[in-house]
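These notes concern the structure reproduced below.
Removed from the display is one protein chain of the complex; every other protein chain stays in position.
For reference, chains read A, B and C in written order, and residue numbers begin at 1 within each chain.
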Amino acid sequence: MPRSWTHGREDDLAERFREVRALTDALAAPLSDADATVQSMPDASPAKWHLAHVSWFFETFVLRDHVPGYRPFDPHFAYLFNSYYEAEGPRHARPLRGMLTRPTLAEVCAYRRHVDEALMAAMGALPDEARMLVTLGLHHEQQHQELLLTDIQHLLSLNPLEPALFDAPSALPAPVPETLHWIEGREGLVEIGDDGRSGFAFDCEGPRHRTVLHPHALAHRAVTNGEWAGFIEDGGYRTPALWLDEGWAWVRAHDVEAPLYWKRTERGWTRFALDGRRPVNPAAPVTHISFYEADAYARWAGGRLPTEAEWESAAQNVSPVGGTQLDGAYCPRPRAAEGTPALTQMFGDVWEWTGSAYRPHPGFRPAEGAVGEYNGKFMSGQFVLKGGSCATPRGHVRASYRNFFHPHQRWQFTGLRLAKDL
Amino acid sequence: MPRSWTHGREDDLAERFREVRALTDALAAPLSDADATVQSMPDASPAKWHLAHVSWFFETFVLRDHVPGYRPFDPHFAYLFNSYYEAEGPRHARPLRGMLTRPTLAEVCAYRRHVDEALMAAMGALPDEARMLVTLGLHHEQQHQELLLTDIQHLLSLNPLEPALFDAPSALPAPVPETLHWIEGREGLVEIGDDGRSGFAFDCEGPRHRTVLHPHALAHRAVTNGEWAGFIEDGGYRTPALWLDEGWAWVRAHDVEAPLYWKRTERGWTRFALDGRRPVNPAAPVTHISFYEADAYARWAGGRLPTEAEWESAAQNVSPVGGTQLDGAYCPRPRAAEGTPALTQMFGDVWEWTGSAYRPHPGFRPAEGAVGEYNGKFMSGQFVLKGGSCATPRGHVRASYRNFFHPHQRWQFTGLRLAKDL
Amino acid sequence: MPRSWTHGREDDLAERFREVRALTDALAAPLSDADATVQSMPDASPAKWHLAHVSWFFETFVLRDHVPGYRPFDPHFAYLFNSYYEAEGPRHARPLRGMLTRPTLAEVCAYRRHVDEALMAAMGALPDEARMLVTLGLHHEQQHQELLLTDIQHLLSLNPLEPALFDAPSALPAPVPETLHWIEGREGLVEIGDDGRSGFAFDCEGPRHRTVLHPHALAHRAVTNGEWAGFIEDGGYRTPALWLDEGWAWVRAHDVEAPLYWKRTERGWTRFALDGRRPVNPAAPVTHISFYEADAYARWAGGRLPTEAEWESAAQNVSPVGGTQLDGAYCPRPRAAEGTPALTQMFGDVWEWTGSAYRPHPGFRPAEGAVGEYNGKFMSGQFVLKGGSCATPRGHVRASYRNFFHPHQRWQFTGLRLAKDL
Partner (left out) sequence: MPRSWTHGREDDLAERFREVRALTDALAAPLSDADATVQSMPDASPAKWHLAHVSWFFETFVLRDHVPGYRPFDPHFAYLFNSYYEAEGPRHARPLRGMLTRPTLAEVCAYRRHVDEALMAAMGALPDEARMLVTLGLHHEQQHQELLLTDIQHLLSLNPLEPALFDAPSALPAPVPETLHWIEGREGLVEIGDDGRSGFAFDCEGPRHRTVLHPHALAHRAVTNGEWAGFIEDGGYRTPALWLDEGWAWVRAHDVEAPLYWKRTERGWTRFALDGRRPVNPAAPVTHISFYEADAYARWAGGRLPTEAEWESAAQNVSPVGGTQLDGAYCPRPRAAEGTPALTQMFGDVWEWTGSAYRPHPGFRPAEGAVGEYNGKFMSGQFVLKGGSCATPRGHVRASYRNFFHPHQRWQFTGLRLAKDL
């Protein structure tokens, strides 16, 4: 990562646009044409596709719709780089994204510059609606920054050479493992959901609404790799009683024995990340686990996953600019030991699985127009994750933020924090 | 159905045992050995398997564990007829249940009598824990009564001859379609979940807990076949904007154009049920629809699905012994027109999809022992349905009852009731 | 088997019709309605389907086409029981044959009687073309007699109870294993293919034609179970160099370690057959092996599979009414030891895989009309097997007979005889 990037300190949209776009370019800089082209699985997309798709978003919803006389870079790109917007017409099938050896990476970069220049030129004269779409597009691009990293990590992991994309961060002293403390949460009526005060929120984060919390406590930190190794040693992956029925079927169908990217060696567990294969750090938060694994671990540990409301209510008083985020490292780091037990690692480090299905908040209304397909139509079959990860751009996440994945997916930086009933 | 069966009027466990078991036998009476053996799909089970499995439940959890000297009918049956209880050891693979041409239907009936006699002989001396397991077993058997009917209906539907298992009920006058009325629901803090006053509840129905309802209203009746035909005519199955993303993928993958069992003929829509293929009754509740279809319909109609809490709160003041239930007919019937608009068809007729994922109530604890696998381990990937259907034994359902299926499944008697925000 | 049945001694078509039909009924006699209905895999068909399909063949190609005024038993049966005749219109999908719980077994038996009576009544007045179709239909029914047995064996094998359909034959003294002798074959120009002298042949057996044999020898008997056990012990299933590429992929994909129906127990290998699970007889021919296994064994043994021409040329001087055939037992038996080494076990016992792909003989022309779909359209992807098995009706097989299956299929009574170059 060439330099720190902090969202929100600038209040000028053009400057934010420049910064977000530059970070994307920086993330893609180490990639070869081939690295940027191959699709490792249907869930993932090629880096080149991410680079182009986020540009298509600006080109379509801002330049085409709000800038008179704009000429698209290439009329075919609408077909190639629409992700899932049915209202925008037919599109290239998702599992075939990796077949696009052309346009080349260099051509996609030229496309990016074309869009950048057109948008920067038009920025001053954009109507408010278009400025809101630019803002949405920037948050959208930040989401793809994280996906770009997790997708390329997945691709490189399938190469027997296990190449490293970045140098390893300088070695950190491994902190002494810390006792887990329980932090009691609020009880009774609370409010969650976007309250309109964070400057930006996706449609699915609102509306603000009341809900009831029952007596509970949250762990003061995330579950660590060392604790996870204990779960493995105790036969966690071989004990059906710990698992949801679908989770157990998933474990058996895929012979799951450890988090994704872990391998057992003679010297202990190792993991693969963008800095290559290295020993697992026992003090760092466990990551690359599915909802099923998180749920089974919690049951083994005598707890449960937090609900979204419990997590969000607790996070409302925590600064979202903490933890390891995208300007730090390419994998979660151990937390610095602290004097007084308090909620830590709520933001950054790892996305925390909650026990809440991703369904609409009461009174939810999708955004108007094609961007209304952004969130609402994915509200089945997925679970909510909260808090961001080491690959989330700093400034992108907040308490009301709702990330969501299917329960078997684990190529994101997913982890967990324990909760329990009181 | 040979005779009416009403649960709950007897307070003698032995009498209830006798009645429930007799109803199962009556339901299976029209089946041939082959009808009772074939498995139409992995989701469904052969009737013979249902007949044996519910007996295995009593044999294992009551007779084996609580009746000294009991000798099992056949030691192989524990392997053949365990459904999914990991704690009870290995078992015959679910998709292969239809390969069991032996034991024959007659042998399975003999197995039932063996268990009946042993349990009736032991009933007087059973300890309380065992009596609770007998009660659980009876409710379990009632669930399989409904599955037996829906599974055999699915099997017969795959036969090009479309044989009828039962005579058609006498023709009913088709009521005039009725305007849909909206009934305003409670707002603010309410209590839902089992309160221990209904005599029996499954573990997942509790604990009783507070939740918040936001301003809303429920339709006073279920959506009808006639209304559904309007959805079809309006292109509902061809309009992606109405569908959840996974729902739209499901529609395209399976070329879904209408509810399961519907066929378009020159004279209009027909449906298949246990009384054969007949014209769709426009005034009857629509049934055999997936969650995806219910959700898309609600969006088309300008509403949404009720949450479980909204539905349950409204149902708490409605008698659960209403509507068409198992002692009536083999498909939902139109409701009798009424003078004053009020909530109707809450119980019986069709299971109503809610918008709530099937997840634990706050503070949920599974039952102790092997029967703890009954509900809790299925709490991912499914949605809650409420209210029972025309194939639910009368007396089996209640406001807190939580049925659950995957969003694509529709061979049960599934329908919907609209809700809307106020 | 209730009585011996020898084909060919009667020259009266009506008498042969009566006998073949009666044997089919006898084979199905031990089956329950469920046994006769379930389909164990797409390759197999339910017994009830076999019983009806062979009747449909007579009803369609003889009664419908050649008997004025014939009224079909049930107009739906043409759809249900056509196997693969495109010229006869649409038909029930093969993998769904097991869904037909109706018509019942009793109804199918009534269908058989209806066809029998109509055909016997019409027999005397049938034109020659129709008499030829009756003859074809009888040979067709004999093929289904064998399939009925192998299909029901496969179905019963999937039942954990492993029920026996027939009593075991009386115990035979296990002969001393015999040295394998090599019998030199003809060399140079030979003639193979149907010569029109056997009274009946399928279209694919002709025309008679010349071919060249190169110096070779055939083993005087089939490979035995004892020899096969040696192949297993020597790591045959774990040595890729012995296998065709597709064979090795098949072994790994299905974890193949032994012939179908074999299980290793503490006391040695057992096999399942229609008389239940019993110890493998080391002197009996090995059976239920795929082409891939036969080919790998031959390579391991330093030989190869015979070509069809080598086998057929050698068999031309051997009586086809030998070996264990359908009037004997339900699995291959050891051969009686003999004084002089000579070709034995050519007919009956096990179908012998040849190294020849099932392709048309030079000058092959399919039969005229719908029955032209009988053989020719299957001439890709399959290998020729020769000689009949313990489940082939005596009198049905001859030197020119061409059986054919895909190289991975092994639920038939398939075995092998070694060949080698000289």
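Convention: a contact is a pair of C-beta atoms (placed from the backbone, for glycine too) under 8 Å apart; a residue touches a chain by one contact, two chains touch by 3 or more.
As the structure is a computational prediction, the values presented were derived from the model and not from experiment.
In the full assembly, the chain not pictured is in contact with A, C, by the touch criterion defined above. Among the residues C:Arg18, C:His66 or C:Arg359, only C:Arg359 touches the chain that is left out of the figure. When the whole complex is considered, the residue among A:Ala36, A:Ala201 or A:Val371 that touches the unshown chain is A:Ala36.
Set against the missing chain, the residues C:Phe202, C:Trp243 or C:Phe272 yield one that touches it, C:Trp243. Contacts to the hidden chain, counted on chain A, fall at residues 32-38, 40, 76, 79-80, 92, 96, 98-105, 155-156, 158-161, 163. Summarising the interface, chain C meets the missing chain with residues 84, 86-87, 189, 209-212, 214, 240-241, 243-248, 291-292, 295, 307, 355-357, 359-360, 362-363, 373, 377-381, 407, 421.
Simple rule for what comes next: only the chains that are shown with their structure count from here on.
Taken as a graph of touching chains, this assembly is arranged as a line, each chain contacting the next along an open chain of partners. Note on chain placement: the centre of chain A and the centre of chain C lie 59 Å apart, centres being C-alpha means.
If each chain is reduced to the centroid of its CA atoms, chain A and chain B end up 38 Å from each other. Residue positions of chain A in touch with at least two other chains are not found.
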